[in-house]
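Just one protein chain is left out here, and the rest sit where they should.
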């Protein structure tokens, strides 16, 4: 989120780019000219907004002077930026924090959830089984491909929330495993 | 402009399509299904809005059942519709009327105006000259091509509003001609 | 010639077939499922028939629905494309009964060649060299273990009805055998409706070289030269090219003759592909015949100047080939890259979802056979192919440069694709020197991660966009409903 100090025309962004933390300090100089320091590396930028999805930029740093075509689209987590064929997810951390407070906690490491809408093909374990890290727990099928969901660590299967042929979606917890360490606590 | 009689879900449009007058009577039947009678020819239509600029339609008439991809964009005078490589300007007459009242009267047949921004290259006549229909009045140059603006009818040149090397634009009246008939009234 | 053809497929291949039909003055009938109401193949065809729910078994794999659609629309012939019903003997037979022309080989050829073990027997009989292995399928893991012991590990478990790498597992030691058999059989069952599996000796670092053949049913069989398809991920081709860097003229002719022999021995008619493995000593082995149009057929079209789909339709209409082997020659070098909606950083896991922005490369020597557009929702139910990007240039070096540039200018936002991965493969020195083997990706690109050199530029672009772009207000609800973006799933995914 931007901290705009009026008069100075400076903005600060706290981003992640492809999961790398990036601190961007922006000074808007004049029409279509600005400087941005990215993790302390300064860049001098002029740009043209070519379309809703394309920004053409001239980016000068100490060593290089580059012309860059950046293709951009908004997505729920931030923006996708594509440069030279590579895609980067760019998130504004402050915006993300706000959003996360509203949504349910997502990343629970002791649960098994499918990566995409799929159908359960096989369940290789039963409640109470002790499993080792990497062991096959559930096999799902999507887009004509079978995927094995494996145990993320050693532990005990405490719950199975699906049956063979169930249609399941990301975020659904198909199986829960109590971590080995946890069970001794 | 639409005359919407609520309850019946009927709409009437008074259009021109590539300058042909078209009366379209629309009945909206249910989701994505409607009938439109175009100058009394009835059509049964289902459609998918594919994007902001593309509508895919299935159009049934007495004799034919066609799949049509219509590409559409708004323009100041109405909408441009492209079907099978041909473009049609479609205008809503009532909307146009409203607009015209606001704008200055445009189509004056006794005036000479360039078709696009151009530069005056030659003026072939003087005020007071009698000219015959088709005679060269003014030559303008644009996009590397010279165009001769000719007299639309026999008459007398009453005014010349430009000089050689002037940059001129559509709507500018470069020369005015008093029609032969008019001058005798 | 036919007046109307039904295309029993979807996506890029349905569109590619339509292009040729359209040029031949043949009307096209598309079929589409719930997921494909707004799919390009459904909106670009002359007619389109809705055939059911998104699940393939309820639509694209449902013979009754396809046949009814053909009846209803008055189509005289059906082109099955690849996948779905393309190599289904029952479907070809059903078409025959219904007196609808199936644009493909006769049912018997599909049946014989579809069973890899039968195919191996036919080839052995005709003197075409085959890979050592079992001549009959067997469901018993213990039997498999004994066979593997006899051949020596590593071995490959294969679906007898297989193709496209589905139902296939490499087994390097006895303890992997039971799991591998189970998985292969299960995958084979769901992909081909047939769980039969068998074993073959696993060749070390082979190349995959295949020959496109055309047979007209009047005894004329020609081949359209080779395609080198060694670059594979998950046993599925991802880069194909022609000519192969591994073949000299005499080996090319020898393999071409074997391919024609294989087609003749199996009573083949229409277009097909005879696949070989080529070992490090230049010895080649029959692998299988694909009894359909291949994804990679454009590579052969570019170098020979022929339209293979047109040939398929002509042959199906009962016309003899109007050229002979000597008329076939190669010009320049062609490469195809498959643009998949997959995440190459995560074992090429499918990445369906809405395409927020799509820009195809164009220009000299570039062909893109594409099935999507900006705003299209790539369905989760089907193969994740977005397009086939093909280049043609004067030689291999120029073709590689052309492909790298075309890939760099291909923009797909909203889902992950193979594009950045393909750029890195084409740019590496091993690919440039032509050292392509079927283990290429495992050896050179295991655990590949996208280069992060443009992180700063991406941050800058974000900032400029954030401050200066006047975009219409973001409609988050639209984006998140039903759409999984790769980043939503990544955090939770383990395989």
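To keep things simple, chains are lettered A, B and C as they appear, and every chain counts its residues starting from 1.
In this section, a residue touches a chain if its C-beta (ideal position, glycine included) is under 8 Å from a C-beta of that chain, and two chains touch if they have at least 3 such contacts.
The model shown is predicted, which means the values in this text are computed figures rather than measured ones.
Here the chain not displayed is in touch, across the complete complex, with A, B, C. Shown as candidates are C:368, C:417, C:436 or C:450; the residue that touches the absent chain is C:368.
The missing chain lies against chain A, touching residues 48, 50-51, 56, 58, 65, 67, 69. Those residues of chain B that touch the chain absent from the view are 2, 11, 13, 15, 17-18, 20, 22, 24, 26, 28, 34, 36, 38-39, 41, 43, 45, 47, 49, 52-53, 55, 57, 59, 66, 68, 70-90, 92, 106-107, 112-113, 115-118, 121-122, 139, 141-150, 152, 170-171.
Where chain C meets the omitted chain, the residues involved are 15-16, 19-20, 22-25, 298, 301, 305-307, 310, 331-332, 360, 362-370, 393-394, 398, 401-402, 405, 472.
Simple rule for what comes next: only the chains that are shown with their structure count from here on.
The interface with the greater count of contacting C-beta pairs, when B-C is set against A-C, is A-C. Note on chain placement: the centre of chain A and the centre of chain B lie 51 Å apart, centres being C-alpha means. Note: centroid distance chain B to chain C, computed from Cα atoms, is 50 Å.
Distance between chain centres (mean CA atoms), chain A to chain C: 30 Å.
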